[in-house]
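All protein chains of the complex are present and in place, except for one that has been dropped.
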Amino acid sequence: MNRPQERGITTRDVVLVALFAAIIVALGLVPPITVGIVPVPITLQTLGVMLAGAVLGPVRGALACGLVVLLTAVGLPVLAGGRGGLGVFAGPTGGYLVGWIPGALVTGLMVKYWAAKLTRGWAKAGAILAACVAGGIVVVYALGIPWLSVSSGLPLREAALGGMVFVPGDLIKAVAAALVAHGVARSYSMELK
Amino acid sequence: MTAPAGPAPGSAAEERPGAAEPPAPVIELQGVGVGYDGRTVLSGLDLRLAERRIGVIGQNGSGKSTLARLLNGLVVPDEGRVLVDGRDTRTEGRRVRSEVGFVFQNPDNQIVFPIVAEDMAFGLKNLGLPKKEIPGRVAGALESFGIGHLAERHSHLLSGGEKQLVALASVMVMRPRTVVFDEPTTLLDLRNRNRIRDAVDAMAPAAVVVTHDLELVSGYDRVLVVHDGGIAFDGAPGEAVAWYREHCS
């Protein structure tokens, strides 16, 4: 079916970006869930970041995260636990938040140009998992840890060690994100952008 | 054909039910065909729509929603063309949409701003209306539907019936010359369905109403039955409904 569209970013893209940002914000409203054997309750918000890249694709995924970051900056309580405002950026965890944007971009790029081209189910799910780990953990930490180090004055090595506390929880989220993204792709096919 | 006389700027006449009725624009479909995923949805349509109240009925999946979206250029045909007062929806879609409003089945997806008054103002901003004229137009349109008290309310806290009225008002505030409705009453209870029916019957612009609600179209000027990707019947409401009951139930 023909839909008249402007080139580049369409109205539908703007809507997808905004609705996914709304999903990320709404996931921050969900009470933390404990998963199986791991005693640490996880908030679902960073799961949404991995999903943004994996479901929408690199550009739209990064824009969705950028929109959440913008809303945080203008003082809306969009982060888990009702946090928001410029203080988040001034604080030691600001880098993780800003890291969402390139994180979703990298996850999206890997899913679009690698995972989506695989045909076997398990290979595809594995590739999406790798994309979620690379974007949602490696890239996010790559901004988060130096930011933590600069902001707190801790040497980089110590800051990195401290950051490792969150790796188990984030790995669980990456697995969940991969399963969700795989499930979504099977019931709703959409071009990644 | 009379030249299309645009609505006089600054007058609130079009919003008042029963006010002077502007002529309905002429919508022409010429050899229109639409496909989706390699499947034909509509084909070989030749239609000329100029009546003030037109109903469109048909089974689920018959293509009537697609037909509705062809009329304002939300969907452009794969074959043939759609002209609204001579303007091709393919090349002048935005201009066509400023004259042909559209009310969707689910107002949840049609109201796009968090506050009712902001949502009402959205279409007017898109028309390029000067900022200082917008609040007056918005208030007038809400009043004409008896929902002035909703102006500052949060969209997501409205009831289903209120949402559909806001969705309708947000289209009417743009003063279209005709309004296309895609199953406007399907999600409503009987009382709210009657409110929407009365609002549609009373409004000044022409209307094309796609619906499963056969009673809704009983007083209309013309009713089309969409079946198997084409117009299977085209005539007076009584005969069209009878044909539909006989062939499609």
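Chains: A and B, in written order; residue numbering restarts at 1 for each.
In the analysis below, a residue touches a chain if its C-beta (ideal position, glycine included) is under 8 Å from a C-beta of that chain, and two chains touch if they have at least 3 such contacts.
Going forward, contacts and distances are computed from a predicted model.
Taken from the listed names "Energy-coupling factor transporter transmembrane protein EcfT", "Simple sugar transport system permease protein", "Na+/H+ antiporter subunit C" or "Tryptophan synthase beta chain", the protein name that UniProt assigns to the chain not shown is "Energy-coupling factor transporter transmembrane protein EcfT". Among the displayed chains, contact with the absent chain in the complete complex occurs for A, B.
Residue A:Leu71 is the one among A:Leu71, A:Leu118 or A:Leu171 that touches the chain not shown. Residue-wise, the contact with the chain that is not shown comes from A:Val17, picked out of A:Val17, A:Ala127 or A:Ala174.
From the set B:Ile111, B:Ala169 or B:Leu188, the residue in touch with the chain omitted from the display is B:Ile111, counting the whole complex. The missing chain lies against subunit B, touching residues 69, 72, 74, 76, 90-95, 97-98, 101-102, 104, 106, 108-114, 118, 122-123, 125-128, 154-156, 170-171, 174. Counting over the whole complex, subunit A has residues 2-7, 9-12, 14-23, 25-26, 29-30, 33, 35, 44, 47, 51, 55, 63, 67-68, 70-71, 73-78, 81-93, 150-155, 158, 162, 176, 179-180, 183-184, 187-188, 190 touching the chain that is not drawn.
Following the convention adopted for this analysis, only the chains that are shown with their structure count from here on.
Here the CA centre of subunit A is 39 Å from the CA centre of subunit B.
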